[in-house]
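Okay, so here's the structure we're looking at.
What you see is the complex with one protein chain gone and the rest in place.
On to chain A.
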Amino acid sequence: MTVAIEYYVLLSMGLFCIGLFGVLTRRNALMFLMSVELLLNAANINLIAFAFYHGNLTGQVFALFAMALAAAEVAVGLGIILVLYRNFRDVDVTVPTTMRW
């Protein structure tokens, strides 16, 4: 028994909205990073679902790449957060605004 494609899309959409909500509302950098991960995973679900639906493996391979990318991104992101904390004693993303004009 297979699940219809719509449900995957709905799941992905829901996950994406949660991630977006997080990005737009959270001030904590860690939460921010997690929300970004959610966004990426929403995309991954979509890729795999459509790969299964179309019956080719390209999407799955692509999802693997995205996961590797996400891991790298988290590593960099955590590094940034550490530096942020060291400089501002805080991980609030609204605090460091000095790099604008």
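Definition applied: contacts are C-beta pairs under 8 Å (C-beta built on N, C-alpha and C of every residue); 3 or more make two chains touch, one makes a residue touch a chain; residues count from 1.
We adopt the following convention: contacts and distances are computed from a predicted model.
The chain absent from the displayed complex carries the UniProt protein name "NADH-quinone oxidoreductase subunit L", chosen from "Amino acid-binding ACT domain protein", "Pyruvate dehydrogenase E1 component subunit alpha", "CoB--CoM heterodisulfide reductase subunit C" or "NADH-quinone oxidoreductase subunit L".
Among A:V9, A:V23, A:V74 or A:V91, the one in contact with the hidden chain is A:V23. Residues 20, 23-25, 27, 32, 93-94, 96-101 are the ones on chain A that touch the missing chain.
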